[in-house]
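Comments concern the structure below.
Only one protein chain is missing from this complex, and each of the others stays in its spot.
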């Protein structure tokens, strides 16, 4: 019979990069109950979007909900508003938007894998991953002007045009990145000590993923085939070589491998897009006011992101509802902790790739 | 094992990946989004840049009610450098509102001074007063616009009354 101790994996912790707080009830180092507390960074963005800003200024506000997936929030909002205003975009705009969305996915997945390596104890691998990630940031800085907040998708098109010099620069860096990523995959897949800490830890079976409606790479690592790029037609992904990647084991190691598979697929897609950008204008004319309601689902690097917009012919919208993928994965996380050892808690939380500024917006 | 020794020797003689900023310069890349510069002679005072700015960093203030003359005020420490004002300006290609490719220096001990940045920032010297004076400017600019609108309405009503009287 052991003692019951309550241990906080709190909002301030050495291994935790996000402001979330868990209270574990443990008995002999095995967790028996969890209390979750989110909401440390609530800024009231949904309320500000319907009182203080007009609908033309909202792509800039909504992009600042999160730092890593900022292009998906701006993209989802512009897709919704273009439906309400009745604007049709041409093929060149779609290809340029797809290019920046896929580059954003590459850099976000490399950051997530680097952090898992860091908390497991392998700090050298974390440094190498971040060094190779700098190539992607250089390409993004040349295309959009900034490393993190792109401000690239606006209502009616994209902000800047794309010329030949940028295309040659991007292609050269992408080929270097491909060779470097293959070196990294060899480490993550075959290393003996890394496998001891990540294989068999935090397993989610396929039935559990279906019962709790998980989203994103977490569901795909357990064998559930769900992806908003395949289920919802918002950009022409099939034309440039998109494939859905799954694995069946469902533990921390499998989630890392799914992210690497997606990185290799995204590099292929970016090279195909660079070979086939059509001619045309990079912006379309915008007029009118939004009226009606619409539902949008896009694929962020962490899962499926959902937007609901409602307008009534004035300059200020009536309702903006945002549901982010980490929000949908927190119930799964709460169920998963029961029965695991306390020392594995860091690897499990970081393999879920949490983004708390999206969750408590 | 041998692989490990070869890698270590290679790392001993190669260059580091990082730049030793601020002792070495860190240049901005091509196409960087920097400070917004304004040219007063080409401006037609259409107010499109003020209406689109998301944080409200551009404010026009009416200084002379009779002639309707406006002055451009810009706060580079509130701006988010998105470039929406440059897109919205109808005279941007002739050079009225442009975005430079250098970054604004950090506020630190002194406030930035440049004739192309408008009236507000060239009149302040103390970095601790920037926020307070900007709040006062916002209130003053909103009030001056109301006074201009009322003046125009009164002038229109007086002109209509005079025309109705002259046609009797």
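Residue numbering begins at 1 within each chain, and the chains themselves are lettered A and B in the order written.
Note that in this section a residue touches a chain if its C-beta (ideal position, glycine included) is under 8 Å from a C-beta of that chain, and two chains touch if they have at least 3 such contacts.
In this text, contacts and distances are computed from a predicted model.
**Q** One chain of this complex is missing from the view, so tell me which of "Catalase", "Spore coat assembly protein CotJB, domain containing protein", "Nucleoside ABC transporter membrane protein" or "F420H2:quinone oxidoreductase, 39.7 kDa subunit" is its UniProt name.
**A** Hidden chain, UniProt protein name: "F420H2:quinone oxidoreductase, 39.7 kDa subunit".
**Q** If I'm reading the header right, one chain is hidden. Which shown chains does it touch across the whole complex?
**A** The chain that is not shown touches these displayed chains: A.
**Q** Among A:26, A:57, A:70 or A:89, which one is in touch with the chain left out?
**A** Considering all chains, including the one not shown, the answer is A:89.
**Q** Decide which residue listed in A:4, A:42, A:131 or A:315 touches the omitted chain of the complex.
**A** A:42
**Q** Using the touch definition up top, pick the residue from A:155, A:296 or A:336 that touches the left-out chain.
**A** In the full complex, the listed residue that touches the missing chain is A:296.
**Q** Applying the definition given at the start, please give the residues of chain A touching the unseen chain.
**A** 37-39, 42, 44, 46-47, 79-80, 82-83, 87-89, 94, 210-213, 225-226, 230-236, 294-297, 306, 308, 310, 318-319, 321, 323, 327-328, 330-332, 360
What we mean here is this: only the chains that are shown with their structure count from here on.
**Q** Which residues, counting only chain B, touch chain A once they are in their complex?
**A** Chain B residues touching chain A: 17, 29-33, 52-54, 80-84, 87.
**Q** Residues of chain A touching chain B in their complex?
**A** Per the stated touch rule, the residues are 53, 56-57, 60-61, 131, 134, 138, 141-143, 145-146, 151, 154, 159-160.
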